[in-house]
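One protein chain is absent from this view; the other protein chains keep their places.
Now for subunit A:
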Amino acid sequence: MGDPVPTVKFLGLTFNIANDISIVITCLIVFLFVFLLSRHIALKPKGGQNVLEWLIEFTNGIVKGSIKGNDAGRFGLYAFTLFLFIFVANQLGLFIHVQVGDYTYVKSPTADPIVTLTLSFMTVALAHAAGVQKQGMKGYLKSYTSPFLVFLPINIFEQFTDFLTLGLRLFGNIFAGEMLLGKVASLATGGSGWFSYVYAFPIEFLWQGFSVFIGSVQAFVFVTLTSVYISQKVSTEE
């Protein structure tokens, strides 16, 4: 977890190479996972297809839990991809940490607020777009004044808090997990000889397992909140 980040300027935009490499790896892992499991799709499912269908049912269940009616079907793919992406991204840093020089090139991309806030931004943007599409611009704008006009500033403020909490929650959890993992690792390497490995190993082991759990829960929470935000925008006020 080196403090300096490897950056590249291209077309006036700043790129963080570590993030980008991690994201590409995450995307590749997700793609390969889905690709290999979906090779023999049959009416009577077996093996990989069962796993994929179970995952699809799982994410569809999350979406249908908050979005009612026919709208749920349209967000199934987004929820599925989001869940797999965040899940893999959360676990990536627990297993692989590539450090060259001062720079860490491969880590959990979700341990960077830029990544989580971008995902959060995509969700919020999708929610607003779906709201406008569903209720029309007038109904969408009107929803800000519900239940009373007094709530207008609160409602506007809520959009920003939703966006920030969604992204920062994920970032905080994963960043803290990686940070502590690094600290425990340095406890072993920086400690007094071989003895430090003896007590550092079970702590590292436990914390790694707990981080896997947290990563899964956070992926679930992110997708759940995504569907909640979308449903808030899509559902017409009674």
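As a working rule, a residue touches a chain if its C-beta (ideal position, glycine included) is under 8 Å from a C-beta of that chain, and two chains touch if they have at least 3 such contacts; residues count from 1.
The working rule: contacts and distances are computed from a predicted model.
Chemist: Look at the options "Glycosyltransferase", "ATP synthase subunit b", "Oxalate:formate antiporter" or "2-oxoglutarate oxidoreductase, beta subunit" and return the one that UniProt uses as the protein name of the missing chain.
Modeler: UniProt lists the chain that is not shown as "ATP synthase subunit b".
Chemist: Can you say which of A:34, A:132 or A:180 touches the chain missing from this structure?
Modeler: Only one of A:34, A:132 or A:180 touches the chain omitted from view, namely A:34.
Chemist: If the missing chain were put back, which residues of subunit A would it touch?
Modeler: 1, 3, 5, 7-8, 10-11, 13-16, 19-20, 23-24, 27, 30-31, 34-35, 37-38, 41-43, 45, 49, 52-53, 56, 76-78, 80-81, 84-85, 109, 112-115, 118-119, 121-122
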